[in-house]
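Below is the structure I would like to discuss, written out as structure tokens.
Every protein chain except one is present and positioned as in the full complex.
== chain A ==
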Amino acid sequence: MKHLPALVMAVGFCTVVSAETMIDMQIHNHLQQPLPGAVIEIEVTEPEARSSTLHIIDQVNKAFVPEFLVIKAGDEIDFPNSDNIRHHVYSFSEAKTFELRLYADRPERPVDFPNPGVVLIGCNIHDSMIGYIYVANSRNVAVSDETGRARLSVPEGLEAVTVTIWHPEQSSSPELRRTEKFTQDDLTALISLSVETLDVLPARDTFGDKFSSVQ
């Protein structure tokens, strides 16, 4: 995933009139470089009304568009096929295991993602196609910008917050979501988060693989 596509935020807000605090966070990698594209989520205990939003991940030129998408648990994603070839989209992730057998144009219905977690999607016949879907538990989710900055608003008066952090290029398992706890005091200052990333993302080029072993 060389280019992180523009982050599409489609988080629905229930407007509750209450006092909120803005938390600023600086995310960097293990080389202390600002890390854009990291997903930050803060767990909020208050119940939320369930609603479903439909997202679209298109397949263009044997690539998922977008490759990285943050949604809320309960949302649905439609996987239309804009290529003139068929695709076999699948995922073995815990949060959502599914399979869209070889199809063209548009599958019968969108796939729903009821459980929060990370879903890695691929195409069985095009191994180079990899997509990342972050299914958030709450609305308090943000993606770090080009400078590695992210800003979240949390309700005032919380004694402590749990911050979940995930990045598609993290060196740990791609489905692992790391959590860190912060006290009220911590929240007053800029929160600094670090993610260990892979130096090089394992590229998949089946054509090259086939011949490099022979040579």
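Just so we're on the same page, a residue touches a chain if its C-beta (ideal position, glycine included) is under 8 Å from a C-beta of that chain, and two chains touch if they have at least 3 such contacts; residues count from 1.
Going forward, contacts and distances are computed from a predicted model.
Novice: Since a chain is absent, check the UniProt entry for it and pick the matching name: "Cysteine desulfurase", "Anti-sigma factor antagonist", "Putative ABC transport system permease protein" or "HAMP domain/GGDEF domain/EAL domain-containing protein".
Specialist: Of the names offered in "Cysteine desulfurase", "Anti-sigma factor antagonist", "Putative ABC transport system permease protein" or "HAMP domain/GGDEF domain/EAL domain-containing protein", the one UniProt assigns to the missing chain is "HAMP domain/GGDEF domain/EAL domain-containing protein".
Novice: Please pick, from A:Gly74, A:Pro110, A:Pro155 or A:Pro174, the residue that touches the omitted chain in the full complex.
Specialist: Final answer for the missing-chain contact: A:Pro174.
Novice: Just to verify: which one of A:Ile23, A:Ile77, A:Leu100 or A:Met129 makes contact with the chain not shown?
Specialist: Checking each option in A:Ile23, A:Ile77, A:Leu100 or A:Met129, the one touching the absent chain turns out to be A:Met129.
Novice: With respect to the chain omitted from the figure, which of A:Val65, A:Leu120 or A:Leu158 is a touching residue?
Specialist: Missing-chain contact among the listed residues: A:Leu120.
Novice: Residues on chain A that touch the omitted chain in the whole complex?
Specialist: Considering the whole complex, chain A reaches the absent chain at 88, 90, 92, 97, 120-124, 127, 129-130, 174, 202, 204, 206, 209-210, 212-214.
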